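In this view, the complex is presented without one of its protein chains, the others remaining in place.
A, B, C and D are the chain letters, set down in written order, and residue numbers restart from 1 in every chain.
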Amino acid sequence: MIKISIEKAIPTTLYSQPLRVNLEIGTGEFVVIYGKSGVGKTSLLRMIAGLLKPDQGVIEVNQQIWFNHLNKVNLPIQKRHLGFVFQELALFPNMTVMENLLYAANNPKDQSYLQRLLNITDMQSLRSRKPATLSGGQQQRLAIIRALARKPTILLLDEPFSSLDYQLAQQLRAELKILHKELKFTTLLVSHDPNDINGQIDQLVELKHGNAHQLRGTALHPTQNKSSLIGKILRVYPFESAFIIEIAVNQEILKVPTDPKTAQGCHPNQMVQITFIDGQILLSQLG
Amino acid sequence: MIKISIEKAIPTTLYSQPLRVNLEIGTGEFVVIYGKSGVGKTSLLRMIAGLLKPDQGVIEVNQQIWFNHLNKVNLPIQKRHLGFVFQELALFPNMTVMENLLYAANNPKDQSYLQRLLNITDMQSLRSRKPATLSGGQQQRLAIIRALARKPTILLLDEPFSSLDYQLAQQLRAELKILHKELKFTTLLVSHDPNDINGQIDQLVELKHGNAHQLRGTALHPTQNKSSLIGKILRVYPFESAFIIEIAVNQEILKVPTDPKTAQGCHPNQMVQITFIDGQILLSQLG
Amino acid sequence: MDFNFQPLILSLELSLITTVLLLIIGIPIASFLAFKTFRGKSILEAIVSLPLVLPPSVLGFYLLVAFSPNNFFGKFLDSYFNLRLVFSFSGLVLGSLIYSLPFMIHPLQAGLQALAPNLKEASYSLGKSKKETMFKVLLPNIKPAILTGMVLTFAHTLGEFGVVLMIGGNLEGSTKVASIAIYDAVESLDFRSAHIYSLVLIIISFVILLITYGLNKRLFDNRVHL
Amino acid sequence: MDFNFQPLILSLELSLITTVLLLIIGIPIASFLAFKTFRGKSILEAIVSLPLVLPPSVLGFYLLVAFSPNNFFGKFLDSYFNLRLVFSFSGLVLGSLIYSLPFMIHPLQAGLQALAPNLKEASYSLGKSKKETMFKVLLPNIKPAILTGMVLTFAHTLGEFGVVLMIGGNLEGSTKVASIAIYDAVESLDFRSAHIYSLVLIIISFVILLITYGLNKRLFDNRVHL
Partner (left out) sequence: DGQNLRIAVAANAQFVTDSLKKAFQKGHPGKIELIVSSSGKLTAQIEHGAPYDIFMSADMLYAKTIFNAGNALTKPKVYAAGKLVLWTTKDLPVTGLDALKNPAIKSIAVASPKTAPYGVAAITALKKAGIYASIKNKIVFGESISQVNQYQLSGATDVAFTALSIVQSPELRHKGKWTEISSNLYEPIDQGVIILKHAGNANSDQLKQAKDFYQFLFSAQGKAIFTYFGYNVK
């Protein structure tokens, strides 16, 4: 169980109130944090990691106090056993891809695990390249698997899929979920991508400032613009350059258009989840 | 008219063939380039900018030869009158937000234009901040408006919206389109975001390697997984926690669920465009 | 006892002129070495470092020979420019420039090499010339390296002694700098003067260094983290 | 003529030992100055630079007084450690360490300050200690700065003369280093020996520098762009 109750005056002219965060996260949960640019998401992760000192409050992880403003406890980051995917990546320029991983790994003999990480990110062929010779997306993949390499207890990811194309990002999302279940780490993922926000997650946290241009205390409230329905596919049929999928949801029959490729994967009697956020609609199969 | 016909052996072990690009882009067009991570998108922009030398071929812009392998022409980047939004941003750490803009601007007296750029990115209050004190998204916004500040003839953007939340990104996309029309620059936008790929653009270019793991010559073929329909809203009514929108498209009546906020903006008789790509569906109003 | 301020003032003058001139000369050389790759670059780099290796008095001896009106270079300067480099302040300046060259070049070059290459690219992409890029983007981002170069050069010239002793000739008011004055005092067993010169030199230098470091701390605030 | 290789070997030994020791001492000091902020930091920085300002022979004179068995420090070393620093190789090493301190500290500090702070953070986040972070992440990424520090220190010690002249005592095989031998030769108007010593010194140094720069170019290939 992670309990966070902290306050930090972020020197921004946007809001006159400090960033206040109150959160409870169960061990092994997968939590997505989202919010507008500049609202304090990175700062929150940095405070959890111990890279930024809250002005006041307490961070408690599995009954261990990591930070307490009152009795000046501030556990060094080294002892927090984290994995951190930095928004600016922070790869080690002097090390190759493999050396980055080996440096990060607790147990360098765990070769098969590192190989697996390289495989799920399609990075096998780049193992002996230095970061400066990698493309933006390749660098981002390295940052993700470097954080995973040491099998952390808590994984903090700051917009880890932002430079990846849709397919690769989806692949990584799936692999991350598998590792998350397998290694049982707690995951805090900062993202603005609907594919993260609408995924199967344990908690969704929105960092948001009040309407009075104040940064409001944040909590476990689901987003206002997000919602989802579950239904059963009745029919899939072509229409112009696209396909239409008929889905029964309670008393309604929805008719949703989709691209040929997605349509191929849809068959009558399948259960699907339809999620929508901010004008975007996402179909995903269940089970 | 921009004519690109170049070849470059990118030292990657992924594909055994060099990157080959053949493109014709009309002056003032808005072109989106997409493709898998590591396929060579950034390298292509760098070659157009003159930061990376093609192994052979020709780049011609408005009858002027920028690069010709045969007679060793290679116009220096300074003379290409570009705006370049780098994937790694490359902001000037020694300058504040405003100083970054003033340095970039051709005409520093063009204050009202710079103010407008600050406004459309919500950066007004950050004008005297150095880049190191900005959040990831704020830095990315600065990179975009720095490239716009000099009113370039050709604007190259390398995944410029990747760190921005959906609303802000949409706002910037709209503003970019307006500026594009107003200042009549040619835009080449590298992105993997469906919101760019599905937008109203003049050309869509996919960089892709063939099935034989060869990097295929690229051209103006639209993506296979993308399509769009245009229809008229008939009804908007609440359904469970969401809303359903009935849209008439030719002979069909679609019934698409959406979130309350988007629903508020939809009214009968409005024309809407429905775009779908890779399982995602996007509603956008026309006119 | 035999103490006066003239040698101290002369020393400060010499150090200041040398530092400013070397900064001007050093920037293009350092940027050339930092950014260009060519065959024989290591040779050029080794040559830049050579003035360091020769003991100052030996370097001074060879400079004396080179500058001497007996020899080609000295004669040439004398007859065409009416410039005498031995036993004159201009000679000291030239000697110090050669002697302190590596102290300016090395830190500047290392600083420039450590910069992310895309800063330069970004500036070029905005249509900026190499010169403007150097002065408005690159140099402002290597302030600690510039400071290192300037402090090493200034302080080193202030303490310079071997070269000056050889080609200066210890002439009151034109080549008798503080380091020579201290040496003189020690040699004539006038330890009191030596102590006073040293103390004043240390105090002045200390104040200059203190101001420099203090300013630098305030100016170099690009990477403040929350 | 009076030439032999002993002084050259001694000089190389002294320079090598000084460079290695200063690297070991310099890294913690430089990282302290680069990363910690505290009141009076500028004062500490100014103190580190001070050995630069004093003319070497004057510095040598004060070291002579300090090391002398007449005085507290010298007496202390003599009676407790049986260590005599005047007229001994160990004394030269200590003198050179003090004298060359700023040449190592400055470049290292500037290099560390120029590193992106998140490299350190990333390493800490992986549970790595400060030491491991320093040696595996920070230092390997400031190779040009380390090289600068080492070249300046090595070459400067090789050319060092004033301090050595003062506290060395010109003893064949233990304190008569090359710079002293050259000086001696020049003083006794034995220019041929002086030329040969200088030439050999220059050639050796040149080769060492050349190898160093050549290696560095090969090792420092992190930021190759297409």
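What we mean here is this: contacts are C-beta pairs under 8 Å (C-beta built on N, C-alpha and C of every residue); 3 or more make two chains touch, one makes a residue touch a chain.
A quick note: this is a predicted structure, and the numbers were derived from the prediction, not measured.
J.: Where does the absent chain touch, in terms of which shown chains it meets?
T.: Its contacts among the visible chains are C, D.
J.: Which of these touches the unseen chain: C:Leu50, C:Leu165, C:Ala178 or C:Ile208?
T.: Candidates C:Leu50, C:Leu165, C:Ala178 or C:Ile208; residue touching the omitted chain: C:Leu165.
J.: Consider the whole complex, including the chain that is not shown, and state which of C:Phe67, C:Tyr99, C:Tyr124 or C:Phe161 touches that chain.
T.: Considering all chains, including the one not shown, the answer is C:Phe67.
J.: Could you tell me which of D:Leu22, D:Leu158 or D:Val186 touches the chain that is not displayed?
T.: With D:Leu22, D:Leu158 or D:Val186 as choices, the missing chain is touched by D:Val186.
J.: Quickly run down the residues of chain D that touch the omitted chain.
T.: Contacting residues on chain D, toward the hidden partner: 2, 61, 64-65, 67-71, 86-87, 165-167, 169-171, 183-184, 186-189.
J.: List the chain C residues touching the unshown chain?
T.: Against the left-out chain, chain C lists 61, 64-65, 67-70, 74, 84, 86-87, 165-166, 169-172, 184, 186-191.
Basically, only the chains that are shown with their structure count from here on.
J.: Just give me the whole-number Å value for how far the CA centre of chain B lies from that of chain C.
T.: 50
J.: Give, as an integer number of Å, the spacing between the C-alpha centres of chain C and chain A.
T.: 54
J.: What positions in chain A touch 2 or more of the other chains?
T.: Within chain A, the residues that touch at least two other chains are 11, 43, 88, 133.
J.: Taking each residue of chain C in turn, which ones touch at least two of the other chains?
T.: Counting only residues that touch two or more other chains, chain C contributes 116, 223, 225-226.
J.: Quick check on the complex: what are the chain C residues that touch chain B?
T.: Listed in rising order, the residues are 116, 118-119, 121-129, 136-137, 140-141, 221-226.
J.: Can you name the residues of chain A that touch chain D in the complex?
T.: Touching chain D: residues 49, 51, 76-79, 81-84, 86, 88, 90-95, 103-104, 106, 130-133, 146-147, 150 of chain A.
J.: Would you pull the chain C residues touching chain D in the complex into a rising list?
T.: Touch residues, chain C against chain D: 37, 41-43, 45-46, 49-50, 52-59, 61-62, 102-103, 106-107, 109-111, 113-117, 142, 144-145, 147-148, 151-152, 155-156, 158-162, 178-179, 182-183, 186, 194, 198, 201-202, 205-206, 209-210, 213-214, 217, 220, 223, 225.
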